[in-house]
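For this view, one protein chain was removed and the others were kept in their places.
A and B are the chain letters, set down in written order, and residue numbers restart from 1 in every chain.
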Amino acid sequence: MFSFSSMQFLSVGLPANKVPVRSLNMNPTRMSMKDPGNMAVVAAPKWAQKTITLPPHKRGCHLVTPKIVKEIEQDLSGFKCGLAHVFLHHTSASLTINENYDYDVRDDTETFLNRIVPEGPSAPWRHTIEGPDDMPAHIKSSMFGCALMIPITNGRLNMGTWQGIWLCEHRDYPTPRTVVVTLNGI
Amino acid sequence: MFSFSSMQFLSVGLPANKVPVRSLNMNPTRMSMKDPGNMAVVAAPKWAQKTITLPPHKRGCHLVTPKIVKEIEQDLSGFKCGLAHVFLHHTSASLTINENYDYDVRDDTETFLNRIVPEGPSAPWRHTIEGPDDMPAHIKSSMFGCALMIPITNGRLNMGTWQGIWLCEHRDYPTPRTVVVTLNGI
Partner (left out) sequence: MFSFSSMQFLSVGLPANKVPVRSLNMNPTRMSMKDPGNMAVVAAPKWAQKTITLPPHKRGCHLVTPKIVKEIEQDLSGFKCGLAHVFLHHTSASLTINENYDYDVRDDTETFLNRIVPEGPSAPWRHTIEGPDDMPAHIKSSMFGCALMIPITNGRLNMGTWQGIWLCEHRDYPTPRTVVVTLNGI
């Protein structure tokens, strides 16, 4: 239905005066109806939100796509078109999208972060009360960011072949990390 | 209503054939109705957009959560579930989410940025017409980014306990900064 090769958008709206109320299915994912006129689709915008706890990971970059998708795939399957927002509740870890195959890429990225952000006695940080790894962790968190937005297409996260979701743990001591996932679409 | 501890999503849609039109309240924030069956909520998707002018801040990282929330909290309170987008209209400052308590963390982050991005006569920049602090400011702006997306839950920004919104001013001369806030949800 979403013809991406087409040079025309598939615009999706809710022209209330065309909604055949009786025929609408209670399942929002079935509430769509093609309109040959303007390619509009009658559908109910949906919102879903869930808080996920990721288990402790050791300092470094970790591929967590399967963990996150497993938590949301049932609801994700109900969205034909939309956006998935993944938000980390912490300031000493980060989320990023990067290569999903060779774990050396994750290790090399951790090597880069540790080279670029000074740590230990020679570091210039004033914020040291939480340990030598804390201030570097805050900086790395802002470098990569704590949030991702990923398109949803036909019930799945629409990422590139080699893209995956990374949780980057910047603290030495592994702790569970909280993530809020918000799905919005039709 | 949004049971985050639950392993089930709270899916939010508009099953039109279940809308008890007469009972719908004109206030969009009151247009939600729990459906015990599938936890669906009947609600009107809402959009709100506002341009905020942040006062001049000196070069460095500044916690601006209170300034931004004060500008939007009245409308924010009307969203049970949604997303808040904060977009900075400039290329020599940035927005990031980081630690909201110890100002040393902001100062150390500014120290890091100044160490990582060369500035002054020894810097290799060709773009120097706007002053020695301008090109470094552009680079820092792309390192941290100019936009944030934060989940909304029960009328509030759903950030972690220690998270706050930072405005990072990368220019020497403080100027007002324009931010466009867009709220979307139900």
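Basically, a contact is a pair of C-beta atoms (placed from the backbone, for glycine too) under 8 Å apart; a residue touches a chain by one contact, two chains touch by 3 or more.
Note that the structure is a prediction, hence the values are computed from the model and not measured.
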item	value
Of B:103, B:125 or B:162, the residue in touch with the unshown chain	B:125
From A:64, A:143 or A:167, residue that would touch the chain that is not displayed	A:143
Touching residues on chain A - with respect to the absent chain	2, 4-5, 9-18, 37-38, 40, 45, 81-83, 96-99, 102, 104-105, 107-109, 111-112, 115-116, 143-145, 148-151, 153, 158-163, 166, 184-186
Contacts of chain B with the absent chain, listed as residue ranges	14, 19, 21-22, 24, 26-28, 31, 44-51, 72, 74-75, 78, 85, 87-91, 116-118, 124-127, 129, 135, 138-139, 141-143, 145-147, 149, 178, 180, 182-184
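Note that in this section only the chains that are shown with their structure count from here on.
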item	value
Chain A and chain B: spacing of chain centres that average the CA atoms, whole Å	16
